[in-house]
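A single protein chain has been omitted; all remaining protein chains appear in their positions.
Chains: A and B, in written order; residue numbering restarts at 1 for each.
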Amino acid sequence: MQAKNVATDNVKNAGGGISPSVSADTLGQEMFELIARMYPLCRSITGAGVRETLAIVKEHIPLEVHEVPTGTAVFDWTVPREWTIRDAYVKDRNGVRVIDFKQHNLHVVGYSVPVHRTMPLAELKSHLFSLPDQPDWIPYRTAYYHESWGFCVTHNQLLGLVDGDYEVCIDASLEAGSLTYGEYFVPGEIEDEVLFFAHTCHPSLCNDNLAGIAVATMLARHLRTLKSRYSYRFVFAQSTIGSITWLSINAARLQRIKHGLIMAVLGDAGNMTYKKSRRGDAVIDRAVLHVLQHKREPYSVLEFLPHGYDERQFCSPGINLPMGRLTRSPNGGYPEYHTSADNLDLISPAALQDSFSTYTAVTEVLERNRRYLNLNPMCEPQLGRRGLYRKTGSYKDIGAREHALLWVLNLSDGEHTLLDITERAGLRFDTVSAAADDLHASGLLREIHSHGEST
Amino acid sequence: MQAKNVATDNVKNAGGGISPSVSADTLGQEMFELIARMYPLCRSITGAGVRETLAIVKEHIPLEVHEVPTGTAVFDWTVPREWTIRDAYVKDRNGVRVIDFKQHNLHVVGYSVPVHRTMPLAELKSHLFSLPDQPDWIPYRTAYYHESWGFCVTHNQLLGLVDGDYEVCIDASLEAGSLTYGEYFVPGEIEDEVLFFAHTCHPSLCNDNLAGIAVATMLARHLRTLKSRYSYRFVFAQSTIGSITWLSINAARLQRIKHGLIMAVLGDAGNMTYKKSRRGDAVIDRAVLHVLQHKREPYSVLEFLPHGYDERQFCSPGINLPMGRLTRSPNGGYPEYHTSADNLDLISPAALQDSFSTYTAVTEVLERNRRYLNLNPMCEPQLGRRGLYRKTGSYKDIGAREHALLWVLNLSDGEHTLLDITERAGLRFDTVSAAADDLHASGLLREIHSHGEST
Partner (left out) sequence: MQAKNVATDNVKNAGGGISPSVSADTLGQEMFELIARMYPLCRSITGAGVRETLAIVKEHIPLEVHEVPTGTAVFDWTVPREWTIRDAYVKDRNGVRVIDFKQHNLHVVGYSVPVHRTMPLAELKSHLFSLPDQPDWIPYRTAYYHESWGFCVTHNQLLGLVDGDYEVCIDASLEAGSLTYGEYFVPGEIEDEVLFFAHTCHPSLCNDNLAGIAVATMLARHLRTLKSRYSYRFVFAQSTIGSITWLSINAARLQRIKHGLIMAVLGDAGNMTYKKSRRGDAVIDRAVLHVLQHKREPYSVLEFLPHGYDERQFCSPGINLPMGRLTRSPNGGYPEYHTSADNLDLISPAALQDSFSTYTAVTEVLERNRRYLNLNPMCEPQLGRRGLYRKTGSYKDIGAREHALLWVLNLSDGEHTLLDITERAGLRFDTVSAAADDLHASGLLREIHSHGEST
């Protein structure tokens, strides 16, 4: 499964645009296989699992891996100790492992402190978590930022435990180490950046968020092959502490980020869901909505709220980046969320491919969303003379292309971007963008270089 | 019925908030009895009836009573002569009083000039007013600002009059005197004021506006017992000429009034009605709407229009105070309006109590509507470390309180008040306010002192 160079072969890069670089079937399957390979690793907010995951990503893109030492102050937080989990089990009096970390890494509560004791079932039970409504699924639980331990089990497993003493062992350590994250920067023509963030801290959960990691990896590989206008930055880091750490380290450079998306939950069969940035009408919000409106599939839009994934940090009041979150089923919105049922069966190559295509379509809008000045603003210029207009014809013959030509001329007064024009005209962005290209080639427009929105 | 000191016993004044100070049943009954006592008095825009009414109010709150001499210029108006009505009747040829002011003070048209003559029925009829559709009710009519006289009668009474001569007597005088109004000021921590206005000029009409007077009286008594942030001012004056007089006298001090409400029609069984201020989106408008939205009862909202009660003056273009009108059934919106059927049967202790509670809830929102600055605006502060967040849990567990904590942090950027945050978050104001209190106590917020809205 080494497809590193496929992308460069199939690039269709007309007019500075961005197009999918490998066939849909191939790419969806490739992302699925990438997820399958990362699935068994036990990720957490620190430790070996994250490092191994980033090493796999690095096979596809030249990721820079950063290690931030335990104890580093990052805004109001501190980088925690590194958690190493070697083994964890509960044995019955016969020495049989009735709960076994080696069977599924969700069995241990993430970040559990070490424990090795024998205790009666009654005491053990206060450390066990199950889902009575889904008796065959193991829940996902963590105990960050306060010392405790526990096991997650299926509810049937819990019901099967008989009274008596159990040997409880979590062979873990919490020691000074570091927090590990990956970053990849794709330089473009201008310094303005588009930021993509995928969280890496979840253990064996596919949709949330190996799917986000896989789509981000392939999107980065794809963008790398193009001559893009924007620079693109991909950050693979932990939820909360990872994004806080990255933001803290990069606080002085955030003004370069003009647009961004949180990438998560991108492999399931649900339709796409967009959660708007805190600003609510940022260019990224409008670009994503335009793409979703023209996908011919249902989709959901959520207003910003300060609960959720890492938009909590990227959209905190002192950061306030124009970043939304583009997922499939919203987090919390599907029953398998944060359980062992978020496995390879929940995701599909087709859904991954569709997510990838949606993201590339968004980047195309961002790339081509220029602002022009009509150099003949007094009445219409004579398009026919320039070969831009039908010769004989009647009023009714006009199609989307000619509407787009007229709209671009009419609104290119220095105030409106192509996305503004697209929205007012009710046309497709690519139709408007192609019309602008032709008008520009004819010398009727001049591009105004005010890159992106200011932060 | 002297309950003056009850309020202080039952105050629950947690966190600077305001809560009802006596039990609902007690207070509703107390207001009803207050109305019953004021009901027989013959109020008008000047004269003894108003003075006697204010004297009763003064038994509950230390009202200042002002007398403004006849002839005083008040903006475009002049304080009129004082009207004294001693007796009024129509006697038939047998000397029987067929219309008798002593039976009901609505029988005489308010402000009638004196008359004492004998005249035939045909001439008398041009001075009689009745309601053919409601043949048992006496209408309420006035003849301010032009000299005339008349009687109001039930339609059945009118039909019963036989041809012949009648002795007509209105034993009234219109002489230099004064216009009487009452004012009560409750000082708070800051000079910014909330103004409540109740009109006092209606004779024996309960809902309009003895109910407004009673609720205003008890609201003033209640606020007096609290340590409030705002100062509160209550004005008991006549419709139109009273509010004009008060505004004229106080024109130089109006900029202190940051919020206000016209109190009227507060005792009937109808649901609450709010008529917005001329501004339409003042804090008082939004505070009242928030309270009504969370009352779990239907309510009506009216846009501002320059017809109505004293909002005509308070919202005139040169005054333009942020004042709305909070009533139950809107004026003109119930059949008993301005008739003898607006009596004690139309109102109830429960409705009065509900009106009082709604007003106190509005004052609580005003009191607690602070603006804070998040002192840790770069990413989220670590709430768990401060005991403000659940320790183990999953995404789905979050409740309104945690949402409120996150919203307050996210929007406390110096731009948003708690009411702004409440509206955007779709939460209850008290939930948001309590979250802000906790964050403030934890040192995460600093209050920004820009009191209220500027006028």
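Keep this in mind: contacts are C-beta pairs under 8 Å (C-beta built on N, C-alpha and C of every residue); 3 or more make two chains touch, one makes a residue touch a chain.
Just so it is clear, the structure is predicted and the values come from calculations on it, not from any experiment.
Enquirer: Just name the one of B:26, B:316, B:343 or B:442 that touches the chain not displayed here.
Expert: Going through B:26, B:316, B:343 or B:442 one by one, B:316 is the residue touching the chain not shown.
Enquirer: Please pick, from A:140, A:407 or A:429, the residue that touches the omitted chain in the full complex.
Expert: That would be A:407, which touches the missing chain.
Enquirer: In terms of residues, what is the contact footprint of the unshown chain on chain B?
Expert: Touching the chain left out of view, chain B contributes residues 75-77, 109, 139-143, 145-146, 148, 150, 240, 243-244, 247-248, 251, 278, 305-307, 312-313, 315-319, 331-332, 337-338.
Enquirer: Determine and list the chain A residues touching the chain excluded from the picture.
Expert: 374, 376-382, 384-385, 391-392, 394-396, 398, 402-403, 406-407, 409-413, 425
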